[in-house]
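One protein chain is absent from this view; the other protein chains keep their places.
To keep things simple, chains are lettered A, B and C as they appear, and every chain counts its residues starting from 1.
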Amino acid sequence: MIKTTQWIVVTLVLCLSISVAFSQGLAPPSNVTVVDTPNDDGSSITIMWDAAAEDSGISDYQILRQIADGDLEEVGELLPAGTTTYVDSSIEKGSLYTYIVRAVSATGATVDSEQTAPVKGTGEWFHTGKAALFIVMLLFSAAIVWNIYDARSGKEIFVRRIPGLEAVDEAIGRATEMGRSILYVLGLGSIGRIATIASMTILGQVARRTADYETPLRVPCIDPIVLNVVREVVKTSYVDEGHPDAYNEEDIFYLTGSQFAYAAGVDGMMVREKPAAIFLQGSFAAESLILAETGNSIGAIQIAGTDSEHQLPFFIAACDYTLIGEELYAATAYLSKDPMFLGSLKGQDWGKVLILGMIVFGVVLESFGISWITALLQQVN
Amino acid sequence: MFEKLMNIDRRIIFILVALVVIIPMLFTFSIPLNVSEPTQKLYDYIEGLPAGATIMISFDYGPSSFPETEPMAAAVMKHCFDKGIQVIGITLEYIDAVPLADRVMQQVAEEKDAVYGEDYVLLGYRPGESFVILGMGAEIASVFDSDFSETPIGEIPMMQNITNYDQVSLLLNLAAGSSVEGWITYGHTKFNLKIAAGVTGVIVSQMYPYLQTGQLVGLLAGFRGAGEYEKLINAPGEGTKGINTASFVHLLIIGLVVIGNIAFFVQRRREE
Amino acid sequence: MKQQVPLVLCFLFGIVMILTEFSPHTASQATYKEIANWGRVISPFVFVLAVVTLIQTHWTRIQRRVEHWQYSLVVFFGMIVMVVAGLPYGPQHPAFKWLFNNVQVPMDATMFSLLAFFIASAAYRAFRARTFEATLLLLTAVIVMVGNIPVGDLLWPDAASNARQWILDNPNLSARRGIILGVSLGAISQSIRIILGIERSYLG
Partner (left out) sequence: MATLGIWIAAFLTICIYSFLYRDNPFYRFAEHLLVGMSVGYIIVLTIYFGFIPYAWTPIKNAVTGETSALGFLTLIPICMGLLFFARLSDRHAWLIRYPIAILMGISSGIMIPNALQTDIFAQIRGTLGPYSVIGTLSAFEIVGAILMVVGVVCTLTYFFFSVEHRGPIAGISKVGIAFLMIGFGSAFGNTVMGRVALLIQRVDFLINGWLGTIF
């Protein structure tokens, strides 16, 4: 009797546990939501669902979709358990799709979620992830423009002393005394580089002084557009100073477009013509030291300036004066006193205040585990 | 005398530099070299691969930067051929790298009796860096339908069993530019391809963050990395020679700086 | 015509490139690609300017028999040889490749290798402990050099290469970051000025 009861109990327990196992084993994926993928061109739809419990028995998921009156079709390969999102990027733009997420067990048993409401992929016109970038861009542009107009309206803008710029007059004066030429090198940059434009502006100022003293000014170029613009800049300076006939177009010429051939050519000019002053202003690469050392060997006064931070150490080592990074841009404002440069220099300083603020504030917040500044600055593709 | 020393004719320095490069090149000798951890890691990883495994080498350097990276290619390939590991070569960044890669692969193959098409292959160059990396992750043949000399990939024996990165045990990127970041972003993050790098001295320090996070399984740093690897496989070559010679130039420069400063201080004291 | 139209063109192209950067829509992306492609099409034509001015420069030198005018003939010789070897059959032709590998590459590489000499002479002359800043410059340079070579590890096991690594990762990185931040602010502000037509110097 007792034995029979025992058997019944054991059987019951077994049955019960098996049925529990089965019913728990494959619950359909819950909370399946489907949305048009945000911030894309409309070529994908994102499917999300809740993670299943760890002992759910699910080993894979399969996504199924249906277009209008078409059949259900499988999309992509099996997704491993633990996946909770899938981006379907093989859709036709503008068509409506409904989705089912199918859970698959190790034994191959399956259970489907409910079919979702239809969704279509549409392209967005504005990437919301780039909002911070957009706003900062607008603010900075406004700061620059505001300061330029402020400067144009006649407001004095202070520029701090820049070591090295006083030497410009000294260098030109010495060349005149010695009856030697001045060599002006604009570096490798194309016309779009800020260093090149800054360098051209400084060249314009140098040309004003050489026009007065009638000191020869030689400018070998590596970029044809720069060459063209530089000729205009220098000519204008000579005309403005009242010495248009002292301007010699052939002193500003195209050398070659290749880096080391250019270095070879400029080196040759240095040792043959022995200029008394050499300006190396613009963006430079490895040839920086070839030029600066050769210039030093002929005993010229050398004033360098570049925003190519990799080349700065070599200019610092080999030249008499070096404008470091942004100092090159500030030099254009300092020398030309042009409100445009003065104003934007001030606007850039505002930008620096903002950056400093973000760094200091960010350090404090991050240390307390609040990371919204870094989240704001997140890289978005 | 000290004043003369301070304003020494630079041509004397040039002669010293030339001597310090030429003399060590005429003799064979070795300075004991400590093998650094990143080099050891790469060696251990390749040493642990079974015969018949495949590694891929991406040659991303040009004519102005090959002296530092080419010895690395030679050392690693020697190790591979000794162990029966196959090598696939590609170039991602520079079209000029194809003849350079061809040259070094042929040299090592001749030395180790490796056969083109069976032990190694050079696929060549295709434009569009990141697209090449992503494309090969799906199927290598979809990017390289032929090797660099236009033999269809289907006719190359060793490529029969290789479809994508799943059959590639390691990617070694020999780089003089920014290609390593591309391999990590697209190859490792997306396809879980194991990446190692061999880079020129100038960009070594950019690699350390990736090494720390394990995104790089190993790193060869300039001449020194090549020399260390040559020591591990017991075959001193260009890398060992290079780091030895370069050491003398470094010591010469340091020596010159010291002498210059002694002269400077003596001179200044006299003036005072 | 001479001034206003180019400025308007510059503004339009600039604004379109900025706005499409923020817009993932297919139409925006197609516009972005098309215009970027236009930039690629125009840029090779720039080279026309270069060749014309180069020929003009050397031609006048030869005509006027200025000092060293004979070398201008060498320039023409080099240019014509390369063009004749490469233009009819393309850059893959063996003659063009041979010239490139045996004449141009050795010269280019040798020019680059002059840096090894110059870096030594510049270091000797510049690295003197004249001021506090100069002393910092020379000390870090020496530490990093010692850390780069095996002899350094013989003298101070591990310390040399670790010190080098620390300097590169810390003070070096922060100085560089400071420069980059300032420089890129300047670059952005210039681009804004160009697009808005405030900066016109590039028009000559």
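The rule is short, and it goes like this: a residue touches a chain if its C-beta (ideal position, glycine included) is under 8 Å from a C-beta of that chain, and two chains touch if they have at least 3 such contacts.
Given the structure is predicted, the values throughout are model-derived calculations rather than measurements.
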Seminar exercise, completed: For the full complex, contacts between the hidden chain and the displayed ones involve A, B, C
For this session: Sort through A:Met48, A:Val111 or A:Val136 and give me the one touching the missing partner chain.
Result: A:Val136
For this session: Since one chain isn't shown, list which residues of chain C touch it in the complete complex.
Result: 2-3, 5-7, 9-18, 21-22, 34-52, 54, 68, 71-72, 74-83, 86-87, 90-91, 96, 98-117, 119, 123, 132-134, 136-145, 148, 164, 166-185, 187-188, 190-192, 194-195, 202-204
Exercise. Which chain B residues touch the hidden chain?
Worked result: 11, 14, 17-18, 21-22, 25-26, 64-68, 200-202, 205, 222-223, 242, 245-246, 249-250, 253
Exercise. Contacts of chain A with the missing chain: which residues?
Worked result: 130, 133, 136-137, 140, 157-160, 162, 191-192, 225, 228, 255-258, 260-261, 264-265, 267-268, 271-272, 310, 312-314, 316-317, 324-327, 330, 333, 345-346, 348-349, 352, 355-356, 358-360, 362-363, 366-367, 369, 371, 373-374, 377-380
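FYI, only the chains that are shown with their structure count from here on.
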Seminar exercise, completed: Contact-pair count is greater, between B-C and A-C, for A-C
Exercise. Taking each chain's centre as the mean of its CA atoms, how far is chain A from chain C in angstrom?
Worked result: 17
Exercise. Which integer distance in Å separates the CA centroid of chain B from that of chain C?
Worked result: 24
Seminar exercise, completed: Among all residues of chain A, those touching at least two other chains are 293
Problem set entry | Per-residue overlap in chain C, given as positions that touch at least 2 other chains | 108, 112, 119, 121, 123, 125, 127
Problem set entry | Parts of chain C lying in touch with chain A, wherever the complex brings them together | 18, 21-29, 46-50, 53-54, 57, 60, 68, 107-108, 111-112, 114-115, 118-119, 121-123, 125-127, 137, 176, 179-183, 185-193, 196, 198-199, 201-204
Problem set entry | Residues of chain C defined as touching chain B within the complex | 101, 105, 108-109, 112, 116-117, 119-121, 123-125, 127-130, 138, 141-142, 145-146, 148-151, 153-154, 157, 161, 165, 168-169
Problem set entry | For the chain B and chain C complex, residues of the former touching the latter | 8, 10, 13-14, 16-18, 21, 31-34, 36, 63-64, 99, 201, 205, 208, 222, 224, 227, 243, 246-247, 249-254, 256-257, 260-261, 264-265
